[in-house]
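Left out: one protein chain. Kept in place: all the others.
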Amino acid sequence: MRLHLALITGASLLFGALPGAFAQSGSLSVPGTVEAGAGFSIQTTGSGSAALYIVGPSQVFKQEVRLGGPVMLPAGSITHAGHYLVAVVTPSSKQTASLDVLPAAEPASISFLAEPSRLPVDLRDAITGAAYIFDSYANLITRPLPVSFKLSAPSGAPQVQTVTTRNGAAWVRMNSTPQRGEDTFIAQAGSISVSRSVHQVAGDPCQLTMSAHPSGPQLELETNPVRDCSGNPVPDGTIVTFTESYDGGLSSADVPLKRGIAKAYLPAHPGGVLSVASGVVLGNQIHWEK
Amino acid sequence: MWKLALISTLLLPLAAYAADAPSVYVDPSVPQTPRPMESQTRTAVVRDYLQSWKALQTAFEQNRTDLLNADFVGGALKTLDKTIRAQSALGITTRYDDLSHRLQIVYYSPEGLSIELIDRVSYTVQVFDHGRPVARRQEHARYIVVMTPSQVRWRTRIFEANPA
Partner (left out) sequence: MKSGRLLAVILGLATVALIAVGTIWPVSTAVAYAGGQGLFSSSSTPEQAVKNLGDEFRLREWSKAYENLANKNQFSEADFEHDLTGYYPSLRTFSTLESFGVFPLHASADSADVRLDMHWSTVVGTSNTTRNLHLVKTGDAWKVEWPLFKEPEVPPQVISEDYLRWDVIFRGPGDDWATQNVDSPHITIVDMHPVQRAEGVVVLGEILNQDVVPAYVSVSATLLAKDQSAIATESCFDKISHLLLPKQVTPFLIEFPNQQLSDVSAIRMSPFSSLVSAAAGPVIAINDEHLNPAPDASLTGQVVNESGKVLSVAHVLGTLYDKSGQVVWVVDKYIDRALLPKTPAPFNIPIPEDLARKISSQRTVVASFSFGGSV
């Protein structure tokens, strides 16, 4: 008696612990894979009505069906790619199976990260582009797809690279060109393209030089038009520091470029040494003797 | 003999319930990505991804979309949110119990704004219709996951099962 009770308890617990114990696969026929948004059918056996569940984190579907024949799911029923549990449930039986829904074949949108939005000219591999390709249902398309990246500068030939996606992602590195200006960076997959702007700005000042002229009791200090090493004008507003050293004292002024030139007035001290700098770039020095 | 049988049958369900936390394996190989990944970043993204699974489980079990916001963002948040609302409207709740994860980091985008990983996950899914269990099955899926950084953590932006 006790043995029978123990065996029955153990057996029921055992079957309860086993996964899928309530499901009886084999009499439910489900396609292995289906394209997102496509219609498909599920073959059922038996008779009477049942509830059909298609359940996954991406989507949930429930419908009352008649057993014993194909259950047609029209196009647009399951649109999110993912792995689904399919269950047909009656009051007396439960049948389960798995279904994989794949992304649609054609790209419909691109998430394109282009960095940076602003950078100095003439830098190697300084611009990066990374793209993720999605179908019309916002599913990531993971089969390999060619993606074309094109960086067009105001002058010069565009840079073009074509990369095949891996797991839905593709990336490139490009050089900034020697000319300042607004570049257009385009990622294209199939007939879909997305564009970004990359602003190329002048680099550090190059060959910074100034001149000094007396102006009453003061000295007028003025730089030549300030340009970078590629000849691009350094933007207005860039700070230039003028310094005058004399007899243990110092005078200085931080002056912004205006129309490419910086100008300042410092007290005139005979024997003073005048210097100019911008950021970490040093310019010429003038020994003022007058 | 019968004592042995009794003990075995009693221990089996206990064993099934004993392991609450899933087993996690992270592929240690360094992926060929355009951006080098620091170990702290690697640890953080794995930790935050596993945390997002916990959030998903609770959200689907209780039909609470607000529980997703801390761990999901963008397309993944939208999709999961919509699914929970749909199942709630149907009177359905689902329970996802992850049993094991095999994770592989496959891509760190060059500007540092996304990390892609593949998760081969084993889990059980149970479906309840108006509180009545209607289906249960053990599943194995391969998830493509893209995580993006937010202010305090990595959040899941793409969460898509896709067989290889």
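Think of it as A and B in the order they're written, each chain with its own count starting at 1.
Going forward, a residue touches a chain if its C-beta (ideal position, glycine included) is under 8 Å from a C-beta of that chain, and two chains touch if they have at least 3 such contacts.
It should be emphasised that the depicted structure is a prediction, and the values quoted were computed from it without experimental measurement.
Chemist: Just to verify: which one of A:Thr44, A:Ser58 or A:Ser111 makes contact with the chain not shown?
Modeler: The one listed residue touching the chain not shown is A:Ser111.
Chemist: Return the single residue from A:Gln63, A:Thr162, A:Ser197 or A:Gln285 that touches the missing chain.
Modeler: A:Ser197
Chemist: Among B:Arg42, B:His101, B:Arg136 or B:Arg157, choose the residue that contacts the chain missing from this document, as touch is defined above.
Modeler: B:Arg157
Chemist: Which chain B residues would touch the chain omitted from the figure, given the whole complex?
Modeler: 73-74, 113-114, 148, 157
Chemist: By the contact definition given up top, give the residues of chain A that touch the hidden chain.
Modeler: Counting only chain A, the missing chain is touched by 111-118, 132, 196-197, 201-202, 204-205, 234-240, 248-256, 258, 264-267, 278-280.
Everything that follows uses one rule, which is that only the chains that are shown with their structure count from here on.
Chemist: I'd like the Å distance between the centres of chain A and chain B, where a centre is the mean of that chain's Cα atoms.
Modeler: 24
Chemist: Tell me, which parts of chain A touch chain B in their complex?
Modeler: Those in contact with chain B are residues 2-3, 6-7, 9-11, 13-14, 16-17, 19-23, 33, 51, 53, 55-60, 62, 80-83, 85, 87, 89, 94, 96, 98, 100, 102-103, 113, 115-116, 128, 130, 132, 134, 138-140, 142, 166-169, 171, 173.
Chemist: Chain A touches which residues of chain B in the complex?
Modeler: Listed in rising order, the residues are 2, 5-6, 8-10, 12-13, 16, 34, 56, 60, 75, 78-80, 82-83, 86-87, 90, 92, 94, 96, 106-107, 109-111, 113-114, 116, 118, 124-125, 127, 129, 133-139, 141, 144, 146, 158-163.
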